[in-house]
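Every protein chain of the complex appears in place save one, which is left out.
Our next item is subunit A:
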Amino acid sequence: MSGSADTPSGLSALDRPNSYIGRAVPRPNLTRLMQGRGQYVSDMTLPRMGHVVYVRSPYAHARILGIDSTDAKAMPGVIAVVTGAELAQVCTPWVGVLSHLKGLKSAPQYPIAVDRACWQGEAVAAVIATSRAIAEDAAEQVIVDYEELEPVTDMRTALDPETPVIHPDLGDNLAFERKLDAGEVDRAFAEADAVVDAEFVFGRHTGVTLESRSVLADWNAGEGRLTVYQGTQAPHMMQNIFAKHLSLEEAQVRVVCKDVGGSFGIKVHVYADEMATAALSKLLRRPVKFVADRIESFATDIHARDHRCYGKIGVMKDGTITAFEIDDLTGIGPYSMYPRTSAIEANQVVNLVGGPYTAQNYRARARVVFQNKNVTCQYRAVGHPIACSVTEGLVDLAARAIGMDPAEIRRRNLIQDDAYPCGSPSGLKFEALSHHAALNKLLAMMNYDALRVEQAELRQRGIYRGIGLASFIEVTNPSAAFYGVGGARISSQDGVTVRLDATGSVTCQTSITEQGQGSEAITAQVVATAIGVPMERVRVILGDTDNTPYGGGTWASRAAGIGGEAAWQAGKALRNNILAAAATILQADPATLDVVDGVVVDKGTTRQRIGLDEMARITYFRPDTLPPGFQAELMATRHFVPRQYPFAFTNGVQASWLEVDIETGFVTLLKHWVVEDCGTIINPQLVDEQIRGGVVQGLGPALYEHCRYDESGQLTNGNMADYLVPMAAEMPDIEVGHVVSPTLETELGAKGAGEAGTAGAAAAVANAVNDALSPFDVLITEIPLTPELILKELKRF
């Protein structure tokens, strides 16, 4: 069940000669990107292309009384100024609900606000001009007459009777509520030796992709076809949605996703301004390009988190945790995002709290409320950082209450490594996790006992350092249970086509997408291994609905686990077809042949029989020389979707070592460790960097990142100077270790790795800060942990 990352243990189907599985091979796209030869949407120019700039509401909540665009339209270079009402003639509204999230409600959302703006930054008019600069000049001349309405900004009072209802047709501001009661929670708390509770507060933050959201829509009226160049994680989902809301057949829409500069979940949603851009192209019958500038990114890219979660834990003196209880509240903006909805994060919190532990008594409530702020939705590690911070914060509180070491209480409560398969009180099914192996490895990596001694010595000298631990579970490889069952037309299966070309090289088309994480590399590794060709002979094509099999794309840590398995099966199928053709040419039994390093060989030996180039030449150009009745099939397609488990859970544990300056409140991160188990590791370097990048994206909100809104619903720090993304100088060394428990649902055995780092980083930091400050009898359960927050708790001023 476990082994080292570099050498998969035991012989399996993956252990083929020249296997690329488990090797840190360089990415095939690296040279192109490093030479600046990447092609992003903003690099593209089409004939007659217009640039759109959106006039955005300066108010959080306002009625649009009138729009005067006379002066703007008269400016040289301006192609059109279009209002929400005009665009509603071309594009139908949408409602972001899913049927399996019972009771979830939302209001129809239009590509451009029609009569009311519901957050600061919502588009109220579009200005299309021959350049972005001219469009910006003209946008300043569009005069919008607003009547300011009372905004709903504080999630805590959103449900109060005196608070205005944002969408009167919905009756109230409650978008979704979920309750769960498993086991005997009241009894478990009554019988516990200690019960402790706290309220955990999570600031809003966002993804800050290096490349901002970009879309270039090209309606070709002659062809009756819309081509959309878009930085997206889910081209087929977008194809379906463009078709549906622009009243087209899916076949009339092509979505092309070239290079993408980071996504993190930001680019898997349907944004009103991107829909508007496609609708404008159809309306104006010419290409229209929209590239969000950085201020638009902060005001309109989905935000995430923004939770207040009350948590309670019961514990016995021997460390046994008896029960967890949570009451979570989150504000999601004025609309539930389409089509994945904005209720998933709170739902995940309910699902995941207490997940690593054996306690079976668990009660939860989550409420999701509307507010007049930017929309929130799924962003890297959806719900996990909240569930993990609440759970691990409570576990540390419990340990403190009974005077037990934080590592020891985890050891006594984590689900045993031999207890699988098993389930959680919230109904999650675990195939095989490795909490104890991971914890043991982590404690050894960090030299936990010695670090505790060092901590105690430094404390004597007035240096306050803390150690924080955080165990976590992570949802990966989602089946249709995530979205499909709720009625969303989001594919949970992926497809891969591989074709042997006439020179013996391989072209591979996959439905997963690449945003910088290495999807292209791992696909090439898997295909090359499965067929038996050098990796440099495999060319991978992704991100084009005209040219790839149908599939979900890359999100929810699914590309390697699902798309990787489809690639593996497609590669195997092509190898079998190659062997059938080769056997025919060689007049041999296919069972005695294999493909190694691009050459057909006698199985089990290195005796070369025929190169794939020669075999392909004969097959494609001299089929007349083959026996009658034989038809070679040198192209194969396979699809894959998980069926046995709704999700392939992974697990891991993180630790933070940091120092708090008790005079200034500044936190210095000294070291971070992660041990995670994502099953089979296809490319150790890519996995480690996914973990590290994920950790950084968890450390950011722990200490720095925060979308700050004032009481009137104004985002007050929407720029790179005031919204603090973590920078290299602030980041600690991040040491990564692995335990390998492959999923048996696939031959590849890979699970997701993209979100594990983000899941537990903030929890580890918060626990470490509280550990550092333990001599001062303070407890801080809010992130970001700013110097001001820490100084206030320490009552320094």
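The rule we apply is simple: a contact is a pair of C-beta atoms (placed from the backbone, for glycine too) under 8 Å apart; a residue touches a chain by one contact, two chains touch by 3 or more; residues count from 1.
In the analysis below, contacts and distances are computed from a predicted model.
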Protein that the absent chain corresponds to, by UniProt name, given "Anti-sigma B factor antagonist", "ABC transporter ATP-binding protein", "Molybdopterin dehydrogenase" or "3-isopropylmalate dehydratase large subunit": "Molybdopterin dehydrogenase"
Candidates A:A502, A:M727 or A:L744 - the one touching the absent chain: A:M727
Which of A:A133, A:A190 or A:L744 contacts the chain that the document leaves out: A:A133
Residue among A:L159, A:L174, A:V201 or A:I295 that touches the chain left out of view: A:I295
Where the unshown chain meets subunit A, residue by residue: 132-133, 136-137, 140, 293-295, 663-664, 666, 704, 708, 716-717, 719, 721-722, 724, 726-727, 729-730, 786-788, 791, 796-797
